[in-house]
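Let's turn to subunit A:
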Amino acid sequence: MVKVVLTSGTATQYTDGETEVTVAAKNVRQMVTALEAKYPGLGTEINQSMSVAIDGTILPDPFLEEVTEESEIFVLPKIGGG
Partner candidate 1 sequence: MAKHHITTTINGEEAEYLCEPQETLLDVLRDEVGLTGTKEGCSSGDCGACSVMLDGRLVCSCLVLGVEAQGKTVETIEGMADGEVLHPLQQKFLEEAALQCGYCTPGVLIAAKALLDINNDPTETEVRYWLAGNLCRCTGYDKIIRAVMDTAADMRGA
Partner candidate 2 sequence: MSGMRYEAPNSVDEAVKLLADANGAARILAGGTDLLVQLRAGMIDPGVVVNIKNISETHGIAADGGAFCIGATVSGAEMGEDAALSAAWPGVVEGAELIGSTQIQGRATMAGNLCNASPAADSVPALIAAGATCTVVGPDGQREVSVADIPTGPGQNSLGNGEFVLNIKLPARPANASDAYLRMIPRTEMDIAIVGAAVNLVLDGDGTCTEACVVLGAVGPKTITVADAAAALVGSKVDEAALAAVAAAASAAATPIDDKRGTVAYRTKVAGVLASRAAAIAAERARS
Partner candidate 3 sequence: MNEQPKKFKWVGTRTIRPDGVDKVTGRAMYGADLTLPGMLQGKVVRSPHAHAKIKSIDTSKAEALDGVKAVITADDMPQADPTPVAAGEAMINLRDLSDNVIARHKVLYEGQTVAAVAATTSDIADRAVALIEVEYEVLPHVIDVLAAMKDDAPVLHDDMFTGGVKPKPEVASNVANRVEFTLGDIEAGFAAADVVIEQDFTTEPVHQGYIEPHAVVADANPDGKVDIWCSSQGHFMVRTFVAGLLKIDMSKIKVTAAEIGGGFGGKTTVYLEPLAVLLSSKSGRPVRMVMSREEVFRASGPTSGAAMTIKMGATKDGKIVACDATLYMQAGAWPGSPVGPAAMTAFAPYDVDNVKVVGFDVVSNRQKVVAYRAPGAPISEYGVECVVDELASELGIDPLELRAKNAAKEGTQAAYGVKFGAIGMVETVAAAQATEHYKTPLGPNQGRGVASGFWFNIGGESCAGIRINEDGSVSLTEGSPDIGGSRASMAMMAAETLGVDYYKVKPSVVDTDATGYHFVTGGSRVTFATGMAVVKATNAAIDELRARAAKIWDVDVEGVVWEDGHAKPASSNVGDFDPMSVADLAAMANKTGGPISGHADINAKGAGPAFGTHICDVEVDPDTGHVTVLRYTAVQDVGRAIHPSYVEGQLQGGAAQGIGWALNEEYIYDENGKLENAGFLDYRVPVASDLPMIDTILIEIPNPTHPFGVRGVGEVPIIPPLAAVANAVAAATGVRFHALPMSPPAIVAKMAEKG
């Protein structure tokens, strides 16, 4: 099981305000699928409008990255820049 921290309201609207959720996953692809199954809409939201940070590195297009029970996983809004 991996622990996923949802820091923003954009994500927690799908979890009834829950900011920490756990799902079974070995990589981001599985994690997003599992989140969608558990909280319908959340996986789609992550794919469309959010980034995932794993162990401090922000990934705008996460998919195949491995995650483990020790990983620090945060779901964030996408960041651009000027």
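Behind the choice of candidates: all candidates are chains of the complex that A comes from, given by their letters.
Following the convention adopted for this analysis, a residue touches a chain if its C-beta (ideal position, glycine included) is under 8 Å from a C-beta of that chain, and two chains touch if they have at least 3 such contacts; residues count from 1.
Please read all numbers here as calculations on a predicted model, not as lab measurements.
One candidate among 1, 2 or 3 touches subunit A in this complex; it is 3, while the rest do not. Residues of subunit A touching candidate 3 in their complex: 5, 7-10, 12-13, 16-17, 19, 48-49, 53, 55-61, 72, 74-82.
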